[in-house]
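Up next is subunit A:
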Amino acid sequence: MLTWLIAAPALAALVVAFLPKDRKELYLPVGFLLSFVPLAIAGYLFFDFESGEAGFQFTERIPWYEPWGIEWNLGIDGISLGMVVLTTILFPISLAASTAINHKVKEFVVAVLFLEAGLIGTFLALDLFLFFVFFEAILVPMYFIIGIWGSERRIYAAIKFFLYTAFGSALMFAGIIALAFLHAGQEGVASFAYQDLLGLDLDVVDERLLFAAFGLAFAIKVPMFPLHTWLPDAHVEAPTAGSVLLAGVMLKLGTYGLLRFNLGLFPEASVDAVPIMATLGVIGIVYGAAVAIVQPDLKRLVAYSSVSHLGFIVLGTFALTSAGLQGAVIQNVNHGLTTGALFLLVGMIYERRHTKKIADFGGLWKVMPIYAGLFLFATFASIGIPGLNGFVGEFLILVGSYATLPVFAIIAASGVVLAAIYLLWAFERVFTGVPDKPENQALKDVNGREIALMAPLVVLILLLGLYPQVLLEKTEASTEAILDRIEAVTDYEVPAPGRLDDVFVAEGAEE
Partner candidate 1 sequence: MSPEILVPLVIAVPLLGAVFLHFLGRRIGEPLAGWLATGAIGTSFLLGAISSVDFIRGTSEHGESIMLWDWMPAIGAAFEIKWDPLAALMTLVVTGVGTLIHVFAIGYMHGDERFARFFTYLNLFAASMLTLVLAGNYAMLFLGWELVGLCSYLLISFWYTKPSAAAAGKKAFIVNRIGDLGFMIGLMLVFFHFGTLSFDGIFERAGEVLTTGTATAIGLLFLLGAAGKSAQIPLYVWLPDAMEGPTPVSALIHAATMVTAGVYVVARSASIFQEAPAAGMAVATVGALTALWAASIAIAQTDIKKVLAYSTVSQLGYMFLAVGLGGYVAGIFHLMTHAFFKALLFLGAGSVIHGMADEQDMQKMGGLRKHMPVTAATMGIATLAISGFPLLSGFWSKDEILAVAFEAGGFASVLYVIGLVTAMLTAFYMTRQWVMVFAGDSRWDEGVHPHESPRVMTVPLIVLAVLSVGAGLVNTPFRLGLEHFLEPAFEGIAMAHPPDGIGMFLLLAAVSVGAGLVGIAMGGFVYTRPREVWTRFQTGFGRLWTAWESAYRVDDLYGAALVTPGRKASEVAAFRFDLPIIDGLVNGVGRFFTESGTRSRVIQSGYVRHYGVAFVGGLLLAVIWLLVVGGA
Partner candidate 2 sequence: MIEVTAGWYMSLAAVLFSIGLLGILVRRNALIMFMCVELMLNAVNLTFVAAGRALGSLEGQVSVFFVLVVAAAEVVVGLAIIVAIFRRRESASVDELSELAG
Partner candidate 3 sequence: MIELVLFVVVGSAAIGGALAVIFAKNPVYAALGLLGTLFSLGVFYVVNLAHLVAVVQVIVYAGAVLTLFLFVIMMIGVDKDQAGDEPLRYQRALVGGLGLIILLVGGGLAVGGRFDWVPTASGAETLPNGTVEALAGRLFTDWVLAFEVTALLLTIAAAGAIALAYFKHDGSEPVE
C-alpha cells in the first residue's frame, strides 16, 4: 500500500516522460490527473487509519541488502499521516497552478511528480538509510524546479538551496552510520530501522553528538534562525509551484524530522537541548517577523513569515507537553495550507503583473475584489484568527509550552502581534487606496481555475480551524507515545497542568 503511494507519482512521472513530443498540451493535464492517484491512496489511508493507535500502521519491511542491514521499511503513524495527506493535496493544486510554465513543460511535470514521490517517501521511510536516500534525493527535482523555471537570480538561489541543505544533511548521514554501528555494537547486527534503533541505549556524549548532527540537518531544513537565509532566496526565485511545495511540504521535513528522530531517538539529549532549541525557535519567531515587516517583495515577506511560523513549531516540539506536540503536528499541516495559499495568490498576481514588489501595487481591492477577499482570508489564517486553522496550532503551542517554558511562550506570543503588523501593513499597501498605477487598473480578477485552486485550501483552512479533531484525534496517540518514551528513559516529567500538586510546585517556583 505505502509502496504504491510512493510508486504512484514516480510512475506518473514516467508516463508523462514518455508522452509523445508533439502533444505538448497533454503534459500538464495528464500529470495533473495522475497526481490524483496518490491523493486517492492517501485518502484511503487517512480514513482507514486506526485512531488512538500509537504504533506504526500499514508497515512494510523488505530487506534491501542484509549485510549492511538496510531495508525497504515503511510505516505511517499519527505524526506522518497529516504530512502525507497534505503533500498529496498540495501537489495537484500546484500542478494546476503551473499553467504559466511555458517552456520545458514535460520536464517540469516530471520533476514535480518525482518530487512528490520523494517527499512521500521521506515521510513514510522508517529505515534511516532509506529516509536519507529520499531526504537527499528530493533536492534534485526542487533544484531543477528553482533553477530552470525560476526568475532572474534562479541559478544562485538553486545552488544555494542545494548546497546549503546538502551540507546540513551530510553530517546527519555520518550520524546515521554511527547509529547503525552503535546498534551493531549492542545487538550484534547493524540496523537502520527506526523501530530497532529506539531500543538503543546511548551514552550521553554520543547521544548529544548525534542529536547535534541530526538537529543541524533539520534546523537548516526548517529553517531555524540563523540558518534561514537560503529560504527567502529560494522562495523569491522559485516558480509558484516551487514556492508552494517548498513552504508547504519541504520545510516540514525539518520539523517532522526533529519530532520523529531527534525527539524519538535521542530523548535524553532532547531534554537537555530544550533551552537551545527553544531559544532559537523563539528568536526565529520574533526575528523572522521583525524582518518580514520591511520586506519590499511579497514572496520574501511570506518567506520570512514562514521562518516566524516554523519557529512556533520548533517551540511547540521542544516544549515537551502534549498540547505543545499536538500543536506542532497540526501546525505543520496548517502552515502548509495557509502559506501554500499565500504563495498561490502571490503567484497569480505575479503572472498578471510580472512583479512581486509591494511598491508596484496599491488599490487592488477595487479592481480585483474576489482576489482581495481570498488574500485577506489567507492573511487572517496566517495571522492566526481563531476559527481558521492557524490559530489552533499556535494556540495549542503557546498554551502547551507555557507549562514548561513560560518565558519563551510569553515572548513567542508577541509573534502573534508582529504577524498582524507585517501582514496587514502589506495588505494595506497592496490592496487599499485607489488604484493609481495604470497597469494595475487593467488587472483582471481571478478566473474560475484560480478560484478552483483556492477552494480546497479555503475549505481545509476552515475545517481545521473549526474542527481540528479530524486530525488531532489521529495524531494524539503518537505524540503521547513520544512523551511517554521520554518520560520512561529520562527523569523528565511531562507536566499535567491543573493537577493541584503541580500548581503548588508552580507556586513554589513563583515564590
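Operating definition for what follows: a residue touches a chain if its C-beta (ideal position, glycine included) is under 8 Å from a C-beta of that chain, and two chains touch if they have at least 3 such contacts; residues count from 1.
Criterion applied: all candidates are chains of the complex that A comes from, given by their letters.
It should be emphasised that the depicted structure is a prediction, and the values quoted were computed from it without experimental measurement.
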**Q.** Selected neighbour of subunit A [touch, this complex] from 1, 2 or 3
**A.** 1
Q. For subunit A, which residues count as touching candidate 1 in their complex?
A. 160, 163-164, 226, 228-230, 287, 290-291, 293-295, 322-323, 326, 363, 365-366, 380, 385-387, 391-392, 395-396, 398-400, 402-403, 406, 409-410, 413-414, 416-417, 420-421, 424-425, 428, 431-434, 466-469, 472, 476, 496-500, 503, 506-507, 510
